[in-house]
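This is the structure I have questions about; it appears just below.
Of the protein chains in this complex, one is absent; all others appear in place.
Our next item is chain A:
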Amino acid sequence: MATNQSEAWISVEDIKANFTEAHPALKQKDAVDEANRCLYCYDAPCITACPTDIDIPAFIKKIASGNMKGSAVTIMDANPSGASCARVCPTEELCEGACVLNHASTPIMIGDLQRYATDWAIKNEQVLFKKGEDTKQHIAIVGSGPAGLSAARELARFGHRVTIYEASAEAGGLNTYGIVSFRLPKEIPAWEVKQVKDLGVEIKTNTIVGKDISAAELTEQYHAVIIAAGMGKVPTLGIDGEELEGVRDAIEFVKMTKSGKWEENLSGKKVAVIGAGNTAVDAATCSVRLGAENVKMVYRRTEKEMTAYAFEYEFAKQDGIEFKWLSAPAKIEGNSSGEVTGLLVNKMKLEAAGEDGRQKVKAIEGATETLDVDLVIKAIGQERLNPLIEAFEVTHSDGVIQIDETTYATSKTGVYAIGDIIFGKGQGEAMVVSAAQQGKKAAWAIHSELTENAVHSA
């Protein structure tokens, strides 16, 4: 990667190079050797560890036998975001973490093999699935992220008509806009979107539910509605100086890097990212790649409590990010022209663990420090979409829609919810792979509901 720790300027060419996929694809020989190393376990633990239950030994065996189309079908059948997941899943916590070879040698590179097989399908423009025979049942989906797309794909295969309403200009949700392009290039979710569209699913982009069409219109016009709208923007910090020019929302910031326009050049800039989750890491690594001179992640707790995946943390360290632990932002300082000039942080100390087992932190009286920065990126989580949820009149708890864990049905008949919008309060998991699985399960539940009704009314 080209960084400009010493020089003060980074060219657009360098930025472009910095944002191309970082992890190299397996070469054919590596892929086949690795596929042959797979033991092809029976009742394999990797399958259980995959939230979408991909038959991993089967798809790997198919790579070994040269049945590449079969391999891609096995993956994508179980996981409509299988190509994205090959790149963004925390595999060491999922499939690869469960590989029995962890005990005997090194685990099979399942993610990389999954990418190898799906890359093949993308490159060879394969059509993997067919739509089912028309049932004339029509389902609306709010949001075209991995959750909504997965549900749409399954419903279309059953023969149901599906319309997705998507607020953004492009479909794909955070796969398209939120996960940095050097981990997930936009072409990958774009292919997954196309796979879904090819089954006849209509995606109405630039259409906001609650503004361009109301929740009530959807529930009236469709046989079922799935809310898959994810989460909102980064919440406010509630400190002085937040309105300054150089204060940014991490998700918006990443989205800008995925537009491919590169209007932002951070040459010579000093950046503070507030937070220590995956989004914070992504915002920080993006900053480095945009040429920032220095990037710090500022977190009120310690390394131990940070929520970013281990591989993300490792990635951040490799990109030369600095970490400011036990530092709570107190004030963003600016000059008269509204530019950020510094971030005032309060030093914290650890105290005895609270009831949740998590060590408490407390401000050390009078211990402050001003970090010399020109840009502050907030990455302290995402807001909940309460107005939308309330418009659908479904039960929720602080913006987390309550659902039935097998059918994903909400409190309101005919309305289902999946993905990040149901994540939180001990429910769900904010991952692409779990969003995909929930989409499948909601689709299956709706299908059986609709066909049962059809049988009854027949």
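Convention: a contact is a pair of C-beta atoms (placed from the backbone, for glycine too) under 8 Å apart; a residue touches a chain by one contact, two chains touch by 3 or more; residues count from 1.
In this section, contacts and distances are computed from a predicted model.
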item	value
Chain left out of the displayed complex - its UniProt protein name, from "Twin-arginine translocation pathway signal protein", "Dihydrothymine dehydrogenase", "Acetyl-coenzyme A carboxylase carboxyl transferase subunit alpha" or "Protein-methionine-sulfoxide reductase catalytic subunit MsrP"	"Dihydrothymine dehydrogenase"
Sole contact to the chain not displayed, among A:Lys16, A:Lys69 or A:His223	A:Lys69
In chain A, positions touching the absent partner	27-29, 36, 40, 42, 58, 61-62, 64-67, 69-70, 73
